[in-house]
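Removed from the display is one protein chain of the complex; every other protein chain stays in position.
When the chains are written out, they are named A and B in that same order, and each has its own residue count from 1.
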Amino acid sequence: MIGKLCAALLPGLPLLAGGVGLLLPRSSKRAAIWLAVSSTGLVALLALWCAADALGSFGVIGVKFTPIDLSFTLGSFGELDVTAVLRLDGLSALVASLVALVALAVQVYSIAHLARDERYVPYAAQLTLFTGAMLLVVSSADLITLLIGWELMGLCSYLLIGHDRTNPAAPAAARKAFVVTRVGDIGFLLGVVLLGAGAGSFNFDQLGSASAATQTAAGFGLLAGVLGKSAQFPLHTWLPDAMAGPTPVSALIHSATMVAAGVYVIARLDAIVLSSDAVRLTLATVAGVSILLGACAAATNDDLKRVLAWSTVSQLGYMLAGFTVSSPIAPPLFHMFTHAAFKALLFLGAGAVIVAVGSSSMARMGGLRRSMPITAVCAAAGLGALAGVPPLSGFWSKGSLLALADAAATSDGGASGLAGAIVLGCGTLAVPITAFYCLRIWLLVFGGSYRGPAAPRDSGWLTLGPLIALTIPTVLLGAVPLYGQLGNWWAAAGANYGAGALLPGEALTPLLDGSLVVLGAALAWSLWHRNQRDPARVFGRAQPILADGCYGDAMQRALVVTPVLAAARMARAVNEHGVDGAVRGVGLAVRSAGGVVSRGHSPLARYVSFAATGAVGVALLMLLIAGITA
Amino acid sequence: MHAVIPYIVAALLCSTGVYGIVIRRNVVLLLMAVELILAAATLILVTADAVHGASASTGQVFALFVIVLAAVEIGIGLAIALRLYRTFGSVDITEVDAQGDESSGSDTDSGPAENTDPAASNPAQVKL
Partner (left out) sequence: MSGRTAAIANVLLVSTLVVPALAALVLPLCRLVVARVVALLACLWTLAASGALLVGHHPARSAVDPWHEVDWAWVAALRLRFHIGVDGISWPLVLLTSLLVACCVFYLIFGVSGDQAEAESQRRIPLLLSLVFALQTAMLGVFMSLDVVLFFVFFELTLAPMYAVIAGWGGPHRRPAAMKFLLYTGLGSLLLAIGVLLLVSAAGTADLTQLSAPGGAGLSHYTQLAVFVLLLLAFAIKAPLWPLHTWLPDAHTQAPTVGSVLLAGVLLKLGSYGLIRLTLPVLPEAARSAAWLLGAAAVAAIVIGALVCLAQTELKRMIAYSSVGHMGFVLLGVASAAAGSEIGLQAALLGNLAHGVITSLLFFLVGSVKDRWGSTELTACVGLAARLPLLAALLCFGAVASFGLPSLAGFWGEAFSMLAAWQQVDVWWRLYATIAAVAAAIVVAYFLRALYYLSKASDHPTDVFPENVPQAPSSTTFSLKTPGGRLAEPLTAGELLAVVPLVLVTLVLGVWPGGILSLSAGAVAAIISGAS
C-alpha cells in the first residue's frame, strides 16, 4: 500500500505541483518558489527513500524490497486494453533519485539566477512539470505511459527554451527543438503502435511476444525517437541552438535528464530494441559519428554553452554506443549517472560565469580563477571528470565502456564485433579531443588574465551551493564500484542486469586512455601557454566548419525543410486553384451555359432543345435506377 | 400500367423550369420558372398516386401540400421582388448580385442584415 502510494506520488506530485503552479498569478513569486522547491524536495526524499530500499535488498540496509507495480486501466479499444502501469524497482528508483536531486539543485539555483525575471512563476511551474514528466518516463512500465511522459517532456523543453522573450533566438530555437525531436518521434510513435498491435498489449513484460520482424521494425522506430531526444546524428542540430534557453534549463533538461531519457528507454527495452543486428549496427554507427562530431565541434566553438552542448552530444554518443557492444546495461547507465553529475555541474558553473561576466563568449573571459575561486575549483573537477582524468568519476565510467568495446571487438564475431570496432575506434579517437577541449575551456575561462570589460565577482550561496553539492558525486561516484559494501551492492546490481566487467578490467585500456588524455591536454596547453591564444586555432581553416557541426544545419534545411515547404506551397496551389477551381468552375459553367444557350437561334427552338435534353436525361436516369433496383 | 407520357411531360416541364432559372434575369420570370418545377413535381405526385395507388391517396394529398406551399412561396417571393425594386430600382438579379457579392465593406443595403463589426468594416485594417 505504501509502496503503491510512493509509486503514484513519484511522478504524480511534481505533475500536480506543476499544474497548480501554472495557475498561479504572475505576482506570487514567493508562493511559486515554495511550491516548486518543496515539491521537488519531497520527491527527492521519496526517491532517495525508495533507492535506499532498493539498496536494502542487496544487503546494505536490512530491509527487504520488492518492485512495486501500480496499474490503472485507461480504456479499452475493442480487444486492446490500454493500462497505465508504473513500476518502481531498483533501476527506476536509482534513476529517479538522480533526476530528483539534479532537479532540486537546479530549482534552488534558479531562484538566484532568475531573481530579476518577471516570468519566474510559469518558469518554476514548467520546470516542476518537466520533473514530473521525466519521473513518469522513469517509472513507466508500459508504452503508453512512456509516450505520455516522453512527449510531455518535449513540450516542457519547448516552453522552457523559449522562456526568455527578449532573446530573439529563443522562440526559433524552441520551435527547432520541438520539430526536430518530433521528427524522431514519428518513428517512436510508429514503434509504439507496431509493438502494441503485434504484441496485443503495451505492457513492457508482454512486448516480447511480438514477432521478430515486428520487433526489428519497432526497434528502428523507437531508435529514431531516441536519436531525436538524445541529440544524436542526424537529429542533433537542435541541441546547440537550445542553449538560447536559461542556463538552469540547459543544466537540467539538456544535459542530465531529457537527453538521458533516450538512454534510459534503451536500457529498459534493450531486449526489444537491440534484438536485431541491423538496429545494433545502425546505433553503433550513428553514435560513433556523434561522438566524433560532438567532440570536434566542442573543440572549435567560442560560445561556452554551445561547447558544453556539443560535448553533451558526444558523451551521449558514448552512452548509446555502450549498449551496442554487449548486453549488460550497467556500464552505459553508470556513465549516464556520472555524466549527469558533471555536466549539470558544468552548466550551472557556466551560468554563474556568464552572469558574472555578462557574456557567454569565451573570448571575453579569462583570469576568473582569482575572482571566482570556488567556481573555478568546481569547474576543474567537472572538466576533469569529463575528460576522464583518474580518479574522477568520468574516468571509471568512460573507461569501462571502452573496455567493453575492446572486448567485443576482439572476441565477438559478426555484428557485435563490428559494432565494437566502430565504438572502440570512434571512442578512443575522441578521448584526446575531449581532453583537449576540457583543458581549453578551463584555460580560456579561468586561466590567464581577464579579457572583458565588466568586473566579475563570485556568486552567492544560492548559486554556489548546488555547484558544491554536485561536485561531490562528480568526484566520488567513481568510487562506487570499488569500496566495500557499496562495491558489493554495485557488483550485485550489475549482476542483476547482467554486468560483466564493470571496472576497467585489463590494464591496457586504462593506460591507453590515460596517455591519450595527457596527450590531448598537453596539446591544448602547448598552444595556449605562450601567448594565451585560443588553442582551437590548431584546426586551422576547418575550425568554422567543425564549429558549425559540419554543415549539419545546412543539410537539414536542404534535405528536409526546403522540400517540405515547397510541397506545402504546391499543396496550397493545387488546393486553391485545382480543387476549388473545379468547384468554382461548375458555377461558372452553369452561368455561361445560360449565355451559350441563349445565343442560339429562335426562342422556340431553344426551349424545345433544352427541354428535350432534360427529358431524355431524366428518362435515362429512371431506367438506370429501375435497372439497379430490379 | 405504365405511365410514360405524364413522366415525360413532367420532365419537359422541369427542364423548362431549370432552363428558365438559368437564363432569366427578371426576378418575376425567375419565380415563374420555379413554379414550373413545382408543377412538374405535382404532376409526378398525382401520376404516381394514380399508378401505384396507396390506400390513402397520399400522392394527391402531397400534391395539395405542394400547391399550398407554392402559393406561400410566390407570395413571399413577390414581396421580396417588390422590396428589391424599391431599394435598387430594378428587378434584374445580375445588377443586385454585383453589389452584394464581393463586399468591400460598404454595402448600400441599410437593413438589419449588416455586419456592424467596426474593426472588420474598415478596409485599411483588414489589409494587414
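The working rule: a contact is a pair of C-beta atoms (placed from the backbone, for glycine too) under 8 Å apart; a residue touches a chain by one contact, two chains touch by 3 or more.
Because the structure is predicted, anything quoted here is derived from the model rather than measured.
Asks: Which of A:370, A:537, A:569 or A:591 sits in contact with the chain that's absent?
Replies: A:569
Asks: For the chain not shown, which residue from A:8, A:148, A:429 or A:550 touches it across the whole complex?
Replies: A:148
Asks: Please pick, from A:109, A:178 or A:347, the residue that touches the omitted chain in the full complex.
Replies: Final answer for the missing-chain contact: A:178.
Asks: Counting contacts across the full complex, list the positions on chain A that touch the omitted chain.
Replies: Chain A touches the chain not shown through residues 22, 26, 73-80, 82, 122, 144, 147-148, 150-152, 155, 158-159, 162, 165-166, 168, 171-172, 174-175, 178-179, 182-183, 185-186, 189-190, 192-194, 196-197, 561, 564-565, 567-572, 574-575, 579-580, 583, 587, 625, 628-629.
Asks: Tell me which stretches of chain B touch the chain missing from the display.
Replies: The list for chain B reads 54, 56, 58, 61-62, 100-105, 112-113, 115-122, 124-126, 128.
Just so it is clear, only the chains that are shown with their structure count from here on.
Asks: Distance between chain A and chain B based on Cα centroids, please, to the nearest Å.
Replies: Distance between chain centres: 64 Å.
Asks: Note which residues of chain B are touching chain A in the complex, please.
Replies: Answer in residue numbers: 7-8, 11-12, 14-16, 18-19, 22-23.
Asks: What residues on chain A touch chain B, complex-wise?
Replies: My answer: residues 590-591, 593-594, 597-598, 606-607, 610-615, 617-619, 622.
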